[in-house]
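The structure under discussion is supplied below as structure tokens; questions concerning it will follow.
For this view, one protein chain was removed and the others were kept in their places.
And now, subunit A:
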Amino acid sequence: MNSTIGPPSSALRVTNAFKIFGRKPQEALKALKDGKSRKDVAALGTAAVIDASFEVKPGEIFVVMGLSGSGKSTLIRMLNGLLPMTSGSVHVGDTDISKISGKRLRQVRQKSVSMVFQHFALLPHRTVLENAAYALEIQGVDKKKRTAQATKMLETVGLTGWGDKYPGQLSGGMQQRVGLARALCSETDILLMDEAFSALDPLIRRDMQEQLASLQADLGKTIIFITHDLNEAMFLGDRIAVMRDGEIVQIGTPDEILTNPANEYVASFVRDVDRTRVLTAGSVMENPRAVVSINGGARAALLTMREQQTSGSFVIDRNRNFRGIVTDREVMALIDRGDSDLTEILTRADDAVSSETALNDLFGRSVESNTPLPVVDEKGRLVGAVARATLLAALGNVPSTTDAIQIVEPGQSAGNNDGSQQPAIFAPDPSGEKGGLL
């Protein structure tokens, strides 16, 4: 959100863009700038996009989401000059495309911005290969080279061997892969996708979303994705702009939009989102309470569990790496045997989940486990815990930040307990400290 100012840091920058259709766009523009609403100027023209400003960072998937009629399709067509804007500017790199036209605009489209369309927009009289190579053909690349490039891109999108077919012989999902290959072939840094998956069946759509996400990870394109599907927006978007009646009402990460909607409209929108796909373990986890060091020995572990009133505890080593879980019963047995080395009774060392894991994937494990799920960072260090109650609270959009959730049945699960200790025993930030017990 707080991208720095200046052309080099943004792949695309939109500043105070307006688009008004109708007979008197300039008058309507003036009225809008004077604070009149969209309804007020309806007689002068249809204000499709009102004062849109945002920046898209290189390599980002920026999703514009809104219902039909919210102006998102108009907005995306202003980004490559398919629709001239009434007022404002769009910078692609350093070029202000609101100020150029004709040949120079076509050059920007060839070199910098390509597009994928809702209904694929393939040329039905050309083969799949020729379609994929179309952008290169316009750029004047010779046939041999563009055929090689298009063949490679068809391979990338999983259409090897379909090059000789015609679009009409392909299913919708496959046709959109051709559309994607065509756009990728032009090797532009920016990819505009106008409801690219909306015309596809749900299962295929899901498939394409995953493929797009992985393609983007490989190729590092800057993608501006238009959709009316909030789940799609949440799944794909690094950041999301929510549009309503021509205005952008909120820009933020999926998490921010979900947990902190800017207004009632956005809130009502996100009400039916599938939170489990958006929220990650990292975003709902809490500080682990019962943590013992593997070097601390059995008696220290028992003390910790008693103080926390739990029947189990996470075990970490000196580097805060998660090593496993011990339970009170086994620690007792260990002490009875006159032993003290916790390594002997460690269990479920593989149970840790990554902080990137979607909540969706936590339910199964949470049910099977009678302790909170340990959450680790990419280095394997314990950074948090997700109790069953935390998981349920996150679904209900109860603020999942801290405490407040002491609904663990005593004895059943070693959840976090009352806050007699200061909560940040184990702050999630990797500032070093020794792995002592709380």
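Here is the rule we go by: a contact is a pair of C-beta atoms (placed from the backbone, for glycine too) under 8 Å apart; a residue touches a chain by one contact, two chains touch by 3 or more; residues count from 1.
By definition in this document, contacts and distances are computed from a predicted model.
A.B. asks: Mind telling me which option in "hydrogenase (acceptor)", "Nitrite reductase large subunit", "Bifunctional protein PyrR" or "ABC transporter permease subunit" is what UniProt lists for the chain we can't see?
C.D. replies: "ABC transporter permease subunit"
A.B. asks: Out of A:Arg38, A:His91 or A:His119, which touches the unshown chain?
C.D. replies: A:His119
A.B. asks: So one chain is hidden, and I want to know which residue out of A:Gly168, A:Gly338, A:Gly364 or A:Gly396 touches that hidden chain in the complete assembly.
C.D. replies: From the options A:Gly168, A:Gly338, A:Gly364 or A:Gly396, the contact with the absent chain belongs to A:Gly168.
A.B. asks: For the full complex, which residue in A:Ser37, A:Gln107, A:Ser214 or A:Asn319 touches the chain that was left out?
C.D. replies: A:Gln107
A.B. asks: Of the residues listed, A:Phe18, A:Tyr134, A:Trp162 or A:Phe225, which one is in contact with the missing chain?
C.D. replies: Spelled out, the listed residue whose C-beta touches the missing chain is A:Tyr134.
A.B. asks: Over the whole complex, note the residues of subunit A touching the chain we left out.
C.D. replies: Considering the whole complex, subunit A reaches the absent chain at 77, 80, 82, 106-110, 113-115, 117-119, 121-125, 134-135, 138-139, 166-169, 182, 186, 192.
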